[in-house]
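Quick one: this structure, given as structure tokens, is what I'll be asking you about.
Just one protein chain is left out here, and the rest sit where they should.
For subunit A:
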Amino acid sequence: MLQNKANPTINKSTGLPRKRFYRARAHSNPLSDSHFPVPLSPSHVDYSLHYPQLFPSSDRSDGSKKIEFADIGCGFGGLLISLSTLFPETLMIGMELRDKVTEYVKERILGLRVANPGQYQNVSVVRTNSMKYIPNYFEKWQLSKMFFLFPDPHFKEKNHRRRVISPHLLDEYAYVLKVGGIIYTITDVEELGEWMKSCLQNHLMFEPLSETELDADPVVKLLSTATEEGQKVARNGGQTFQAVYRRIKPASQENS
């Protein structure tokens, strides 16, 4: 990282990584067995690696701040970067399965931290399979926002179980989301948009946000504008389909 001058993958004027050196396939099989380290439990996530300025040592006390936003399949990190300055006090993490893309986001954050001292300290990225290891990163009711922007559509019915929004996985997302926490989903594939909406609609722990709530939420506007994928859709004049749902406590859970 310090040999920037000799490193052609870093743009000399901005200090940011150049995307063409981090090309990767658009898709990755989430059913693959992982060959990367996974923290044993949420208490084993080393915050000092992700947020060195905020966590100088790897010991965390119980009261210290925890990650609140998770961008699942963060891609090149466009949304995270926008959120970082919009919510400077909130810790957030992107999760991405493709390692080259993760490397790019890592370099991008490091570059931004150098270019803007004091900023972007609250944002980080990790290479992991969120469909398998969400409970290893977040405790029960830890998150207040989860993002699923332009996920892999997996058109074939045989591959529907690879979709990142599914009835069974929503159980796990409901576990890591606090009551009142929000799931944001958006896609340019109509069929997937309907699928995500119906999964959320049929799940007893989620309810849709009202039109006024959607209008008032500054994050909703970022869904289609902040990400590389969203910008591409906008350039091509494509349509997007979003579903934004709130984690609720169902009546059957009242006594617990």
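Methods note: a contact is a pair of C-beta atoms (placed from the backbone, for glycine too) under 8 Å apart; a residue touches a chain by one contact, two chains touch by 3 or more; residues count from 1.
Here is the rule we use: contacts and distances are computed from a predicted model.
One chain of this complex is left out of the view, and of "Origin of replication complex subunit 4", "MMS19 nucleotide excision repair protein", "tRNA (guanine-N(7)-)-methyltransferase non-catalytic subunit" or "Eukaryotic translation initiation factor 3 subunit I", the protein name its UniProt record gives is "tRNA (guanine-N(7)-)-methyltransferase non-catalytic subunit". Residue in contact with the omitted chain (choice from A:Leu86, A:Val114, A:Val179 or A:Leu204): A:Leu204. Among A:His50, A:Arg113 or A:Arg127, only A:Arg127 touches the chain that is left out of the view.
Where subunit A meets the missing chain, the touching residues are 24-25, 27-29, 31-35, 40-41, 97-100, 127, 131-132, 135-136, 140, 158, 161, 167-172, 174-175, 203-205, 252-253, 256.
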